[in-house]
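Dropping the structure in here first, questions after.
Only a single protein chain was left out; the remaining protein chains are all shown in position.
After this line comes chain A, so read on.
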Amino acid sequence: MAFRWKNNLTHADVTPEPIWLNRRAVLAGMAGAGALGGSVAAQESLEPNTWEEITTYNNFYEFGTGKSDPADNAGDMVTDGWEITIDGMVDNPGTFSLADLTADMTMEERLYRFRCVEAWSMVIPWNGFELADLLNKAGVQSGATHVAFETAVLPDVMPGVRRRVIEFPYVEGLRLDEAMHPLTIMATGVYDRPLANQSGAPIRLVVPWKYGFKSIKSIVRITLTDEQPKTSWNDINAREYGFYSNVNPEVDHPRWSQASERVIGGGLFAARQDTLMFNGYPEVASLYDGMDLSVEF
């Protein structure tokens, strides 16, 4: 994709309004989207967490298991000259510099809910581009069904890797249709600033309708495959962490309920809030038509 074709028409010009509204709902993650439809209105009411909250309360086990460990320990990771390998069932495999990879991507701001499997949540103004654009550029071959991702393993700067708290590299994966969904983005920033190291600099996945651990950080490899890839938490404890890990208030984690969540930043006396199906992104429901989400959780 050398350039992005633009026109002056909008979806409103060609599409019956209800469908157009629905399409807008899909794109509702964009900050500043007009007040169109309930889902968009709900998005507009989202109050983003502060930069401090977003960057001091993290899970990034490469840097330790405590919530403040990543902020304390990730500073030494050098992200200059970062390279990402795209391989597997693609037409244009190779290892690319981050700059080359993102040069012709359309950057957007997406205000997304972020729900951790530990039943806390934030609202984060990501900057990034649709993963679908990157995959289309790579040229996904027919027959590919899944996308696998891998985090950097840098033992010199990652104390968690040295302690081997889990098996590294951290790996994650999506089904191809999930990866191609317009809500799925590759993020390179927050609040128009480059990602903090603890947030997964220089580039990470964001899949807003799934638990946070699916949104793998500091990616070095993206592989297209024809089988469901191994994913770290599923590998550690399959009973507790499924491959899909869609946010679902009706399917409890074996050790805690997922019906409600604590919103980070509310202080000591903020009440818990109800967790929304698919974390409040019902437009992805059709991806799972015919599946029993309590079995394929």
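Basically, a contact is a pair of C-beta atoms (placed from the backbone, for glycine too) under 8 Å apart; a residue touches a chain by one contact, two chains touch by 3 or more; residues count from 1.
The rule is short, and it goes like this: contacts and distances are computed from a predicted model.
Chemist: Match the chain absent from this complex view to the correct UniProt protein name in "Urea carboxylase", "4-azaleucine resistance transporter AzlC", "L-cystine transport system permease protein TcyB" or "Protein-methionine-sulfoxide reductase heme-binding subunit MsrQ".
Modeler: Per the UniProt record, that chain is "Protein-methionine-sulfoxide reductase heme-binding subunit MsrQ".
Chemist: Which listed residue, A:107, A:153, A:236 or A:291, touches the chain dropped from view?
Modeler: Going through A:107, A:153, A:236 or A:291 one by one, A:236 is the residue touching the chain not shown.
Chemist: Where the complex has a chain not shown, which of A:104, A:118 or A:177 is the residue touching it?
Modeler: Result: among the candidates, A:118 touches the missing chain.
Chemist: Of the residues listed, A:74, A:89 or A:264, which one is in contact with the missing chain?
Modeler: A:264
Chemist: Pick out which of A:166, A:220, A:251 or A:277 touches the chain that's been left out of the picture.
Modeler: Candidates A:166, A:220, A:251 or A:277; residue touching the omitted chain: A:166.
Chemist: For chain A, which positions touch the chain that isn't shown here?
Modeler: 52-53, 56-57, 61, 65, 67-68, 118, 120, 165-166, 236, 252, 254-257, 259-260, 262, 264-265, 267-269, 271-272
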